[in-house]
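Part of the complex only, each chain left as placed.
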Amino acid sequence: MSTLHTVNKSPFERSAFSSALNHLKPGDAVLMIEDGVVGARKGSAFAGLLESAAKSCAIYVLEPDLAARGMGETDVIQGANLVDYGGFVDLVTTHQRTQAWL
Amino acid sequence: MKLGILVNEGPYTHQASDTAYQFTKAALEKGHEIFRVFFYHDGVNNGTRLTVPPQDDRNLQQAWSELAEKHNLDLVVCIAAAQRRGILDEGEAKRHGKDASNIAPGFRISGLGQLVESGIVADRLVVFGD
Amino acid sequence: MADDAQQQVKKSFMYVNRKAPYGTIYALEALEVVLISAAFEQDVSLAFLDDGVFQLVKGQNTAGIGMKNFSPTFKALGDYEIRQLYVERESLEERGLTSEDLMEITWEDEEDDYAKKPSIRIVSRMELTEVMAQQDVLLNF
């Protein structure tokens, strides 16, 4: 009965990402897409918050969006899983509902 | 599975329409059914046939129209949102005394009830926006 | 098709409002969806968090900006049988707001001699998280 939360905004620019993290339940999943992928970067001022969320929730990053912004697997926090658009579809179908934090 | 798609932003300015398109294509490739793609807010601007993107750029309206034709997709533009933003089909143009229409092939104009219906009928509703 | 859908399923829809009114159209166009959804006999609720709480602040006067004041529509939601407006307490507090700053929004309880009952429930972030996790469909605006 868990929820997939999609986040498409940079946590450095908007509050949407933090708000999503504040409304997670253990077992939920977070998928970063579009500008949201910059929040996955390790060593940033936001990384700590995301790493704590990763303890009880699964964290995913849309790889095509990450690559567009010049980043790859080695640039993101530990525990974040890269997926492609097909993986995005699978996350939608395997979770009960999707909440888009626009 | 049966999926509903909601696109809340126009083409080019925000990535929402691109991501929704890539998602929809991937879902079809995986054998899922797309119940409907609903365009709301500035999303209605995806449905104008008057765009002329640069030659080295993607043509989002055309991409949606082609995907719709290939997979018999139902692309619905919200009528209230479309009127505010100047997206009209021929009937709407006539009804409001406008001298031109601009809706693109494969898109149809209808009411917000079609979005609510997507939420009811589809197994999952996936939202793309700003 | 719409009739079929109505007969088949009753789902819970939550409309999640996170943006201030007037600066963008999202609040107004969200309300338009909410009103339409009432016709489909689903279980409809609204959440107001983050800057969405500003949508419910009383005394809105849009004469000076030349836009329509749509806040009275929230007061009419009870007539559409939409009676569950969740407002997040933490979002209010961060913005220097209290429940006193919000419009009074009520619904009439037919089964209790048409007594006016409040539609707004101030809930904690944790309570709101629980309510959101029980929905079939979540639409964020």
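Structure notes:
Order of writing sets the labels: A, B and C. Residues in every chain begin at 1.
Please note the rule applied: a residue touches a chain if its C-beta (ideal position, glycine included) is under 8 Å from a C-beta of that chain, and two chains touch if they have at least 3 such contacts.
As the structure is a prediction and not an experimental result, all values here were calculated from the model.
This file describes a complex whose protein chains occur as A x2, B x2, C x2.
Keep this in mind: only the chains that are shown with their structure count from here on.
If each chain is drawn as a node and touching chains are joined, the picture has every node linked to every other. Spacing of subunit B relative to subunit C, judged by their CA centroids, is 26 angstrom. A separation of 26 Å divides the Cα centre of subunit A from that of subunit B. Shared interface positions of subunit A, defined as residues touching 2 or more other chains, are 97-98, 100, 102.
The set of subunit C residues touching two or more other chains comprises 136-137, 140. Residues of subunit B that touch subunit C in their complex: 6, 40-41, 80-81, 111-113, 115-117, 119-121, 125, 127. Every residue of subunit C that touches subunit B in the complex is listed here, in rising order: 1-2, 5-6, 8-9, 11, 13, 25-26, 29, 32-33, 36-37, 39-40, 42, 136-137, 139-140.
Contacts from subunit B toward subunit A in the complex involve residues 1, 3, 8, 15-16, 19, 22-23, 25-27, 29-30, 32, 123-130.
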